[in-house]
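Missing here is one protein chain; the remaining ones are kept as they sit in the complex.
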């Protein structure tokens, strides 16, 4: 069973999102569910589900049906703000990020980005790893010296056009 | 066999690095080696080797021996600039990055960062994924609809101190 | 038929616009209309109509009449905020943009801008492509390898004064 | 016939490019060629050729052969700096851009970007116009009221992954 | 006769101004007056009057009397917020400006500023053109090839102290 | 007669300009000429001439002939760097500007820009004052209370397209 | 006697301050007092008193007693927000400042800062002028050529530690 | 007697100044002179003299004669770079400043700027303290609790024009 | 006994925090407690407790029980906003910081950061001082020449991975 939870709808990041998002977070807490639990109910990955909660991904109509049922929220309330007519304004929070969890990802770009670029070019040619056709996952890798976070970006390689 | 290559030592990123780095790139091109090839010779991952070339990682003495041999460069020339007394000034290039390959990684932080943070907290608690005790790899995943880049960050979870 | 839709009038971009704009979006969704549909009713291009909704273009009085009729909104309510006395404050959202759709346009300037400038100069002389006397269109170009977006800027060439 | 031309290799943008680029510009001027002329010789579009000169696109080996011949430059000199081992560092010049030609493109993003995004979503769904698989052209449209620049971005639509 | 007009007091620039300013704009629209009309009634230039409306200039008591009468607003309501005890917080809107009208003025500084500085020095010596003891006017200059805006800054020359 | 003058070609703004520009400044000083003098010799306004010296305007071939003669510089040396193949990279120096002369112009945009925009709209409609088809002049207005700088921007009004 | 005055508590700088501050300004205007008058009543300098009003300095309990009496405000209302438990969050408004009065101070740092630093070092050694143990005053110096503002910073010299 | 001194002409701030400036600093050190000593020789204040050394103030011809004599430098060498044809590019170093001495001045603007503005307005009206017709001095005020720096800005009050 | 205190929940930093935080501060003041007092009641360090109040650290359930009891606040009210489902968004306030207390810490990084980095590398090798597994304390060190603040960061050394 979950706990009663309240978020400040006037504070970031909730103030910048469709207002239903604050309610999604509160319902999730009230139900005591993790993103992993909700992901299973929607047959989606937990990172993608979290992206939906933060207004960074767009649900299909069936996802809305499933989410409404899972969280005991009126389906119409979700549809009215996150339905077919809504399109994500992607990008969230200040850059450079200040929260240490986010900053570490940013630091990965600062420190290893050029090396990653060099290896992508050598293995694939002149192009990029798509962040649009890309699946992001977070896994736990147990380790006696301390558990490890396994963060994976699985994105299509896109070759530069020449014309 | 490789081709003769010249880099502009006064242009970024070479102008900001120890001056031996431009020679490492030229030797690598002359030898026709990839970072993967050099990685095998050093018994290191190719991304880590590329990070060394861009001044973002520090070699052990044995790495310098191996690199000198692999590239046919004087070991002393490498040691004088990248040896035990040298410490990387990590962080390379403008932020936000302008090169599309790097920008896509940055966009991953912008779009999915908060979702990743949420899932890390749910799976591990209040802490971060280390970018220091972290191994970064780039793999090619063949796919008939277009090959995919598999980019992985395998970093230790660090719990916040409470005191 | 359309769906009931609600936008957060306190969140970007609605909070920065005349307050009628949020109602235009909600009416459009309720009616189930696309910008293309509204464009036909106003005898205007759909991109221009979308620019009106986002406070980036100014309607003629007849446009307001047509828009009010198309959306079943009181004409006076629109006129009071977007009528003859109103002038657009153009420019919308953070720069560099964070949303990937917008960022890609920005990346076009970063990567191809100097090349475009060079070709404009060679074909037209010392001057610029006007973004004021400019028509912007978005077309769908079907392609078995994946449909393509055809984005066109048709702007008058303006020669630099010499005096 | 062309004129003798000298560029300042220590000034932007040449100082940030492979040093051969300054020579490409000087040879082009000496030969009196436009990017259109060189494009015909390489069987490439003139904008793409200009992008190569500014270090923003990567030539195939055959392009280098053709370019060397067209400009009467040693093929090896071009290959050494822009050959198979070289990968573009894309992104050029300060942002926001200061040059008015570039700024107008940037202004297009500021003013019409959100409208373009809305129409792309309505016509194609949740995704983006690729700037990687994208062809950019500049055409002259004669007009008695003043010639017009027709700038076109023809880019593949990429749908967001859901996972 | 004018039209009924409403401004969003929570949107820029009104949200950053004394709250009476929004009412001044609404009254001006209701009365169907231009800044030129109001300027005549106050015996002031129209640009200065517009600056007052945007909180960028300070009225004398007599100006407040005249403005209240011209707009049919209570004189006390204006005095309470813009009276003798109020001092302008000058500077309005983001820099660099995003609105194209404002940006063009900014571009004038970017492109011609150094040249203007050089000519001021040659004609006047080491000093500046005051923007405090400065009168700004906007005139319409009819021209068969297209009317022209004549923007004039008439500012006192201030010589640098030497001590 | 003028004085011998030397500029630091490695310091701003000379380091960012075609290298001939430093020589133009030195020749102008050696000849003891003002921009006004050179303007008369070229039959151009002095501000435009200064803009040429700072790489912000493009000369016609005849201007180059006249300038070479006026300054006793080889015409070919000027043509090689500022001739038909050269196009200005407009925009000069940091923004916000730090030099007080330039900053005052910038302050004019900050303080009076919105008022100027409002008056332009009221007098001309929805459009802008062109900074491309624009003539900039600096005049001295003698005044017993202190001479005044009369800075004028005479630019074509450009109406926004509707499509 | 003073005038009735209203400040916009949602506009800068009031929105960023303890909410009592807006009332202090209104009471001061209602009473028709200057900062100099209040300074005399508190036996403090007027600049310090103004700093208190803008949330930049901390009053002693006796100052609160005196201020409440001088402005006819409940002492508890002031104490509740600016009392012993409150600590100033110093720093106010955007930087670089846009208001010309503030900008001129900033310009003093830009233009004369390095010279001031050099003279401080020569007269005092390696250290700084404290802005903590510092008294700031503004005096009027009458002058037939125009009155002068005498702004003085009287701050303790602090020598750098060596350890 | 002074010591031999060398400055790095490629490092800030010397690299951004006329190249003679580095020599002025070296000569001053070789002679063992302070800015106060040079100020006496030129009959100028020491802060103004330091401003000249940092390229922030313009000398009269007689100042150049005196400076050349005082430092035993060829007068022509100074005139060639800092003579009548040279105009200062004022503004020096990054903002916000990083050096603690400069930062403290900047902090004075951040913390006390709005209070100073308020008192200037109350004592003088709507206008500013000129930083152009302004004399800056640094004095030592001995104090048993620690000597104090007395920094004074003595600038003309400029009233805002109304037109 | 403490005093009644009110904070402005719409002003920074409270507006960016969970709304319960403003109440924590008010209760602390009402009770007349210091962070040191609360730290003793929670068996935690005072800096860590202050970090909790500013939303920068996460309490264990027992901490919430203790805090509710210490401040006489409903435990559920705290849990609802700062309970197990809440994760800190770390990072608070503008950077560079404007408040002098915070700026001095920032200045420590600016001035001594590189030296600290060098000594950490020499004493520990290639790695960092963790700011996650880190305990921060503030102690008072009495000194006849003026008391001293002893600020200590006690953080685990983390060695860079090589892979």
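Going in written order, the chains are labelled A, B, C, D, E, F, G, H and I, and every chain counts its residues from 1.
Heads up, the rule we're going with is that a residue touches a chain if its C-beta (ideal position, glycine included) is under 8 Å from a C-beta of that chain, and two chains touch if they have at least 3 such contacts.
Keep in mind it's a predicted model, so treat the numbers as computed, not measured.
A.B. asks: Pick out which of I:6, I:58 or I:90 touches the chain that's been left out of the picture.
C.D. replies: I:90
A.B. asks: In the full complex, which of B:6, B:44, B:58 or B:90 touches the chain missing from this view?
C.D. replies: Answering carefully, the residue with contact to the hidden chain is B:90.
A.B. asks: Which listed residue, A:46, A:107 or A:154, touches the chain dropped from view?
C.D. replies: A:107
A.B. asks: In the full complex, which residues of chain I touch the absent chain?
C.D. replies: That gives, for chain I, the contact residues 13, 34-36, 46-48, 50-51, 53-54, 56, 90-93, 95-97, 99-102, 104-124, 128-131, 134, 136, 138, 140-141, 143, 145-158.
A.B. asks: Just the residue numbers, please: which parts of chain G touch the chain that's not shown?
C.D. replies: 44-45, 48, 57-58, 60, 87-88, 117-118, 121, 126-128, 130, 132-137, 158-163
A.B. asks: Spell out the interface residues on chain B facing the chain that's missing from view.
C.D. replies: Counting over the whole complex, chain B touches the hidden chain at residues 15-19, 76, 79-81, 83-86, 88-92, 95, 131-132.
We take it that only the chains that are shown with their structure count from here on.
A.B. asks: Find out how few touching-chain steps suffice to connect chain A with chain F.
C.D. replies: Minimum number of steps from chain A to chain F: 2.
A.B. asks: I need the common contact partners of chain F and chain H, sorted by label.
C.D. replies: Both chain F and chain H are touched by E, G, going by the contact rule given at the top.
A.B. asks: Comparing the two chain pairs, does B-C have more C-beta contacts than A-I, or is it the other way round?
C.D. replies: Spelling it out, more C-beta pairs touch across A-I than across the other pair.
A.B. asks: Sort the other chains by how far their Cα centres are from that of chain C and give me the top one.
C.D. replies: H
A.B. asks: Write the angle of the rotation needed to overlay chain C on chain G, where the fit uses Cα atoms and the result is rounded to the nearest 5°.
C.D. replies: Rotation angle between the two copies comes out at 145 degrees.
A.B. asks: Where the CA atoms of chain D average out and where those of chain G average out, how many Å apart are those spots?
C.D. replies: Chain centroid spacing, chain D to chain G, equals 54 Å.
A.B. asks: Quick one: which residues in chain E touch 2 or more of the other chains?
C.D. replies: 13, 48, 88, 90-92, 95-100, 107, 110-111, 117-118, 121, 128, 130-132, 134, 136, 158
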